[in-house]
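Below you'll find the structure I mean.
Presenting chain A:
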Amino acid sequence: MVVLLLLLIPLIGACFLFLYKGDYRFASNAALRVSLASLLVMGARLFYWNTPEMLTFSVPWLTSLGSSFSLRMDGLGTMLSILTTASYFLLFWYLKDRSIERPATFFAWLLLAQVGMLGVFLAIDSLLFYFFWELALIPMYFLASQWGGVRRIPVTFKFFIYTFLGSVFMLIGILYLQSKTADHSFALESIKKIRLSSDQQSWLFWLFFIAFAIKLPVFPFHTWQPDTYEESPTPVTAILSAVMVKMGILGLLRWLLPLFPIASYMWGDVVMSMAVVGIVYASFLAMQQTDLKRLVAYSSIAHIGLMTAGAFALNNMAYQGLQLQLFTHGINILGMWILADLIERKMGTRKIDSLGGIAQQSPTLTIFFVIIALANIALPLTNAFVGEFLLFNGILATPSNYYWVFAGVGGLGIIFSAVYTLKMIRAIFYGEVNAITQKPIVLESHECWVLSVIVGLILFFGIYPQPLLDMTADFSKELFSLTDITSLFRKS
Partner candidate 1 sequence: MPINYYLFLAIALFSIGVVGVLTRRNAIIIFMCIELMLNAVNLLLVAFSKMHYKQAAAAAIPIANPGIDGQLFVFFIMVVAAAEVSVGLAIIVMLYRNIHSVDINFLNRLKH
Partner candidate 2 sequence: MNALLVSAILGVLLMLSSVFIKNKSYIHTLALAGLAGLFMLNLAELNGWLLFEIDLKGMLRFDRYALVMNAIMLASLFFYLLLSGRAMEKVGPHYADYLALLFFICAGLFMVTGYASLLILFLGIEVISIPLYILTGSDKRNLKSNEAALKYFLLGSFSTGLLLLGIAFFYGARGNFSATVSVDPTVVGSSLQLASLLLLLFAMSFKVSVAPFHFWTPDVYDGAPTVFTSFMATIVKVALFAAFVRLFEDTFSLQFSIWQPWVAGFVVLTLLIGNLTAVFQQSVKRMLAYSSIAQAGFMLLAVYAINGDSKEGLLLYAASYSLATIGIFAVLSHLQDYTFDGFNGLAKKQPVVAASLAIFFLSLAGIPLTGGFLAKLFMIKAALAYQPWLAIVAVIMAVVSVFYYFRVIQAMYFRSADDQEMMPEFPKSFPILLLVTALLVVLLGIFPETLLGLLYF
Partner candidate 3 sequence: MSISAILFWVLSVAALFSALMVVTSRNPIHSVIWLIVTFFAISGHYILLNAQFLAVVNIIVYAGAIMVLFLFVIMLMNLNKESEPARHRWLQLAGGVSGGALLLVLVAALKDTELKSQQSLMLEGNTGLIKTLGQELFSNYVIPFELSSILFLSAMVGAVLIGKKD
């Protein structure tokens, strides 16, 4: 029931906003209330509504195809649902006082995207999963293309085509799997029962992986991402990178790894290489960027590279770290985008070179920025540290022969992330003020609150991440039992 509510609330909100053409204040308030309702439902789920009946929902649908409308909220789903609802709430709160053209439609699309993403996180029927996967994409496309920057049309179109291309390969994989199930069903449980040869696993693996790799994005499938992040309106970018890329990781964790464990092991080296090369590559590019949004975009690629590598580490530690990181990366990058948006909006530029000295005029903003940026580079006692710690630990423990290469090269990201982050902080905040940065950035109270909540989350889970780790413990354990290489090879 909870799962259904989670989908219905934003859906109804979106429909309402599509039909109602209110002014900005009205639209943003409505959206904020909708997101608050989702968040409250999620909160209730954490503390009261946690019986299995509340967490699953299944009705027949597309029976002729063997699909059903089945949702289930496991640990991973809980984590990502919290992230989604929280991110939306914070973002909408932050957007309370703005002016955006056609506001009702804007918020409606965002809420529709929320439906899509939550659906992806909760679906346990592969066709349904695919449905939501695309449903999340369309609103993003419209948002980015309508409210974006100058080059928005070609850039977002590339984004759309690229991700769509990836997802249709996955569709083929899904259909193939369905045809192999005993009961001709798309349900995850049925698919898990198929015994696939390693050859079959191999090509199915790639069909699925390309979809996820593009969505994530993993080097070298990433070229849509910096452009799209740059051209999208920043709130959309925030959702894209805070929540949407998690769809790819979820795909890896819930679908790819458990369904094709042998292929995941066989191709693990290739994927890991892509991922760690991506970390270094993206870091290098991030160091070279002069545009704040592009810089954050590349840094996000580097983080995603780490997460991808972690997913293929195939051990419990990495899984736990990865899932923790899903949440923490989401919160941190959301904070980064909000700050980037604040700076761009108030300074009128996001060119790093033309900024400088903001720390003198706006110390509060600087503090928020530094804390969030440091969380982004996983300083201890910030939330990202534990995740990255476990991730790297898991990567070093990967069953591959090249574990030390992956850990070493990937670890360079730790250094490089510090390089570009500090460079950015220095260029934007330090030094003397100039004509552009003369005016102090005064934070509105709600902006302050949003950032404080984010910083609070960063510090709280940096010091005490155990609740989040516990949340995903069962899922990790199960996943590990399905992908444990030693036991897999013992079986076969």
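How were these picked? Simply put, all candidates are chains of the complex that A comes from, given by their letters.
Heads up, the rule we're going with is that a residue touches a chain if its C-beta (ideal position, glycine included) is under 8 Å from a C-beta of that chain, and two chains touch if they have at least 3 such contacts; residues count from 1.
It should be emphasised that the depicted structure is a prediction, and the values quoted were computed from it without experimental measurement.
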Selected neighbour of chain A [touch, this complex] from 1, 2 or 3: 2
Residue ranges of chain A touching candidate 2 (in the complex, touch as defined): 62-65, 130-131, 133-135, 138, 142, 145-146, 152-153, 157, 160-161, 164-165, 168-169, 171-172, 175-176, 178-179
